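Showing chain A:
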Amino acid sequence: MALLELERVNTFIGSVQVLRDISINVDKGEIVCLVGRNGAGKTSTIKTIMGLLRPKSGTIRFKDEDITDLPPYRRARLGIGLAPDYRGIFTDLTVEENLQFPKWVIKRNRNQSGSNIEKEVHAIFPELDRLRKREGLVLSGGEGKMVATARALMLNPELLLLDEPLEGLAPIVLVRFAERIKKIREALGIAILLAESNIAHASRVADRIYVVERGEIVYGGSVEDVSRDEQLNRLVRGF
Partner candidate 1 sequence: MSGKTSRRDFVKTAAAGIVGFGVGAGVGYGASQMMAPPTGVAPTVTKTVELGKTPRGVPKEPIKIGIVSWFTGPSTMVGEACYGGARFAADEINKAGGILGRKIEVLKRDCGTPEVTVDAVRRFVLEDKVDLMGGDVGGSNCNAIVPHIEQLKVPFFFQCSTTVKEVEELDPNPLYVFRTGEQNLAEPNVAAQLIVREFPNAKRIAGINPDYVYGREAMMYTMKALNKLAPHMESVLETWPPLGATDFSSHITAVLDAKPDVVITACWGGDFVTFAKQATAYGLFQKTNVVSILGSMALNSLTKDIVPPGVWMLQRDYYFEAPPHNLYPLNKWFVETYRKRENKFPEFDVMQIFSGIFAYKQAVERVYAATGSYPENEEICRAIQNSQVVSPAGHRVITSDGQFINPLPYGKTWHDPKYPIATIDPKTLGFIMPEYVYNPKSLPPVLQYPLGTGMKYSDWIASW
Partner candidate 2 sequence: MDPETVVIIILNGMFYALSLFLITIGLNILYGFMKVLNIAHGGLYATGAFLTWALMNTAAKAGYPIYILWLCIPVGAFLVGLLALVIEPLLFKRLYRLREEYSLLATFGLMLVFDDSLRMIFGGSPLSANQLYNWMGTLTILGKSYPTYNFVIYAFAIAVALGLWIFFFKTKMGRILRGTAQDREMSACLGVNVSILYTETFFLAVFIAGLGGAIYLPATNAYSGMGFEPIVLSFAVMIIGGLGSLKGALVAASMIGLVRAFGIALMPELELAVVFLILIITLIVRPRGLFGKKFTREEK
Partner candidate 3 sequence: MKTKYIIALIIGLLLASVLPLVIPKYYTYVLSVTICFAIYALGYNILFGRTGLLSFGHALYLGIGAYTVAALMRPELGPYRIFSMELLLLAAIVTSAIVGLGVGALCIRYTRIFFGLINLGFVMVWHALLLKLYHITGGTDGLPVYIPSTLGITLPYETFRTFSFYYYVLAVFLIVTYVMWRIYNSPFGLALKAIRENGVRAEFIGIPVGRYRLAAYVISAIYGGIGGALWAPLSGQVSPDVSTWLTSGDVVMMNILGGMFNFAGPIVGAFLFYNLKIQIMHFTTYWSFILGLSAIFFVLVFPGGIMGWLSTKMKKFYGQKA
């Protein structure tokens, strides 16, 4: 059964329609990737799932619960974690404080494994120890992505939303980070929905892929099928 289900979701920003009849689903423990060009609607989809954008019609279900009208903080408490494309690190706070932030907010964790999550996260991202005292302002791009991801995990979510986690990373770092994403699933068994603009990168991590174009899902299927489909590849690349 699906963990997250979007059904014919239409979203507008102002008077511009950014999502048209989007229907996707993510199952438990699955890594799903939204692939599309810049401005295709990936970030809008993720924002709609998080509640930062309100759909005009359609429904969003999470764990069989209709969350279409819930505000973001309720969704976060239900178990959706987000690492946005702009990282969203609190620059005034140290890395440590950034990581602790979700714990301060939500006093009681969803399941009782709350105390372990910290260890698990540190096991996945051992570099965090080194950064601990660093201020959010002085992090490099890769470090920022890592902290943002780790912070989202501290919510102990069942669904992790990663918006362009691989964008702008150096090739070596990129490969390593992609491995980490897989490791997250292995260690925590949670589902991950990520947005990516490069099919090759997406296929490194994803089980399934949705291709988004102009706010519409144009394709949904396995990684292999997409990689072979030259037309889709061209569509996503833009040439």
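How were these picked? Simply put, all candidates are chains of the complex that A comes from, given by their letters.
Basically, a contact is a pair of C-beta atoms (placed from the backbone, for glycine too) under 8 Å apart; a residue touches a chain by one contact, two chains touch by 3 or more; residues count from 1.
What you are looking at is a predicted structure, and each value in this text was computed from that prediction instead of being measured.
Visitor: Please state which of the candidates 1, 2 or 3 is in contact with chain A in this complex.
Guide: 2
Visitor: In their shared complex, at which residues does chain A touch candidate 2?
Guide: Against candidate 2, the touching part of chain A is residues 50-52, 71-73, 76-77, 81-82, 84, 88, 90-93, 97-98, 100-102, 104-106, 151-152, 155.
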